[in-house]
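Just one protein chain is left out here, and the rest sit where they should.
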Amino acid sequence: MLSRVGVTGVKKPVVVTRGGRSTTLFCTLDVFVDLPSTQKGSHLSRNLEAINEAVSMSMTEPISGIEIVAANICRALREKHEYSTFAEVHLIADYFLERPGPSGKRNLEAFKIMADAISRNDDGLKKMIGVEVVGMTACPCAMETVREQYCNNVTMEGDLPVISHNQRNVATLMVEVPEDCDVEANDLIDVVEQSFSSATYEVLKRSDEAKVVLQAHQRPKFVEDVVRTMLSFLLERYPHLPDGVQVTVRSESEESIHKHNAFAERVATLGDLRNSR
Amino acid sequence: MLSRVGVTGVKKPVVVTRGGRSTTLFCTLDVFVDLPSTQKGSHLSRNLEAINEAVSMSMTEPISGIEIVAANICRALREKHEYSTFAEVHLIADYFLERPGPSGKRNLEAFKIMADAISRNDDGLKKMIGVEVVGMTACPCAMETVREQYCNNVTMEGDLPVISHNQRNVATLMVEVPEDCDVEANDLIDVVEQSFSSATYEVLKRSDEAKVVLQAHQRPKFVEDVVRTMLSFLLERYPHLPDGVQVTVRSESEESIHKHNAFAERVATLGDLRNSR
Amino acid sequence: MLSRVGVTGVKKPVVVTRGGRSTTLFCTLDVFVDLPSTQKGSHLSRNLEAINEAVSMSMTEPISGIEIVAANICRALREKHEYSTFAEVHLIADYFLERPGPSGKRNLEAFKIMADAISRNDDGLKKMIGVEVVGMTACPCAMETVREQYCNNVTMEGDLPVISHNQRNVATLMVEVPEDCDVEANDLIDVVEQSFSSATYEVLKRSDEAKVVLQAHQRPKFVEDVVRTMLSFLLERYPHLPDGVQVTVRSESEESIHKHNAFAERVATLGDLRNSR
Partner (left out) sequence: MLSRVGVTGVKKPVVVTRGGRSTTLFCTLDVFVDLPSTQKGSHLSRNLEAINEAVSMSMTEPISGIEIVAANICRALREKHEYSTFAEVHLIADYFLERPGPSGKRNLEAFKIMADAISRNDDGLKKMIGVEVVGMTACPCAMETVREQYCNNVTMEGDLPVISHNQRNVATLMVEVPEDCDVEANDLIDVVEQSFSSATYEVLKRSDEAKVVLQAHQRPKFVEDVVRTMLSFLLERYPHLPDGVQVTVRSESEESIHKHNAFAERVATLGDLRNSR
């Protein structure tokens, strides 16, 4: 048998309706089922039919999240490939959200929104929702070394933090959404964005720029810290999600002092996280 | 604790000496260790030191394969991050090999060569070698339908196969290399290249082109077939590799009749493969 | 002075209203102005303000094409950077359009839509609209050689074309839109899609697949032919566009028999094209 057979890079607009507001998301999808050794080939056109049915349904019957679209496709895959014991769906889309800038002025910022769904045997269906957010990190280690080497440990004027290197950081957070539970992508964006040294912004006037720089240096963070902070905020935000819920969290810093990136990841259940606090 | 902390996108030339011939490979590396909750941060510069030591060693003491370089880096990561219980190395590089064309004339063809190494607790170290090869697939299903619909099932002139859609296919094969065993990247390239409907070539004169087209249509293959054929050739090629050896095989067709790709994958042990023949 | 100073990779949703129907496009923008040597730096935040003003305008006052959005941003750039003698805007977005499949059933297909605007001194403003379409080409040369070498030049059963290699082809068409003229992206998609050996489709049932394969082999085309056909259809479609209108046309075939691509391009005015017929 083959582990996964399917199609990748399918592009499809999906309508999600949340709080009375409909948004069109331009999704890129990868979908797979397994294939028993008794079958010569998988019927690949059925994958597209499964996608199209789930997407059409989202037009007539409002769907509140892309993880539900992913789950519906996953169910349709299992039905259409009647021999399958497994189905998997990955979905990613550009996503825009209005956010207040440092001076309070609201502006659209760009994110990515993601969903996964996996169905295995008769174990039911697991669905996940996630976001990718671009933020900023300032390095605590370089800051400390600069202070030691060049400041004689004397504090700065007005407690201004000392210089460090800072850079663009791309962080992702994926959370399992159990049946009858609700996890909102916009909340996940909040969780991730607050975990950086600073959020990033499309438009910054001069004084805003100084505020962002100051905040980033007042909250210096390693990639490891970004991961830990996301997990900590996530636990606070979702106290009622059960212990079995799976979480994957990543932070990648495009280091300004290096040509390579720094990376940290944690894969865990909420139970693991609660026990290790 | 964090699952993986490290650096990604490190570029480094590595010298591999095989059969008395030294080749320089320009590698891109991702390396990670885990991080216990008692540690605030991972010392990221140690990752670069681990890479550099293993690479320097390859200059002075000839190394016969990049999976050994990956393993050496993996070992150095565990030593340098003394708190770690896990280390992981991924390595990929452009690779060139002289291959005979359809008319026998030899020419350099471009491939990718890959290696992974994983060390977990005291379980010893697992290393894998792999290749990525670009080939061609012709679709058996469309060929059959064309024959049914347009040929009245009458055979063609000189048994020439009927038309079908064909396209570029990217296939990868990763194989675990147990201690005291040897798996040669060049052999893996053979295995993969023979599993397509046809290999692809840099230079083809007119009559060569016709030969390639003919061969591809005489061996029409789904992505599923490419995966199965690679596994079958692999078993033949390595009868002495133990049953526990892990294999990951993928084939992705950049479908000429669609805007999306077709994909098949099998993850298995050689034991699984041998039992399912 | 500097030739171009600006921002790249800005993401922004833009609303276009055409034929009474509003569509949201998720655009990626690059914008630039020149910088005289008397200025130390360009005010980069003004670029974002220029983009935001033009985009906000598109919400309140319906805009009929993204080339008009590009032109409005270009004008705003010149105003906000009062020292500039030049401004340039590039914009690209995913785009979906309902198309009939081979059996007439309509389905959404994915494309890319693009716009450029350039303003130089007092020469007024030049704007272009374009599309990127994924299609299929079958090689006429391999087909002919196969016929010569393997068919003894005997015709096939029912005039069925002989085998050839075929592959995915990515073609782009950009056309200048003069003041008071109208060029519709949907028409450009028609022009490009009809210039391939065959269009490509998201969903194809078995008999549809055979139709696509047959059509592709009945219209074998080199990359050069795709470019020439696009230009020819474009001239037919827009007889009234003036001779000065600039056109850029490209076709790139992801060759199934090679690891590299084949490429053809023509940059010309409609006048050039009309004179060379």
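Chains: A, B and C, in written order; residue numbering restarts at 1 for each.
To be clear about the criterion, a contact is a pair of C-beta atoms (placed from the backbone, for glycine too) under 8 Å apart; a residue touches a chain by one contact, two chains touch by 3 or more.
Owing to the predicted nature of the structure, the values given are computational and were not obtained by experimental measurement.
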item	value
Contacting the left-out chain in the complete assembly, out of C:G9, C:G104, C:G124 or C:P239	C:G9
Options C:F26, C:Y95 or C:F222, residue touching the unrepresented chain	C:F222
Sole residue of B:M1, B:M57, B:A110 or B:L125 that reaches the chain not shown, by the stated touch rule	B:A110
Selected residue (touches chain absent from view) among C:S42, C:N72 or C:S195	C:S42
Residues in chain C touching the chain absent from view	1-11, 30, 32, 35, 37, 40-42, 44, 141, 222-225, 227-228, 252, 258-268, 276
Positions on chain A where the hidden chain makes contact	109-110, 134, 136, 139, 141-142, 145-146, 148-152, 154, 156-158, 160-168, 198, 200-202, 204, 206-207, 209-210, 212-214, 216-217, 254-260
Absent-chain interface as seen on chain B, which is shown	10-13, 24, 26, 45, 48-49, 52, 94, 96, 107-108, 110, 202-205
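In the analysis below, only the chains that are shown with their structure count from here on.
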item	value
Interface with the most contact pairs, given as the two chains involved	B-C
Chain A and chain C, separation of their C-alpha mean positions in angstrom	32
Chain B and chain C: spacing of chain centres that average the CA atoms, whole Å	35
Distance from the mean Cα position of chain B to that of chain A, given in whole angstrom	29
Interface hub residues of chain C, defined as touching at least two other chains	110, 202, 204
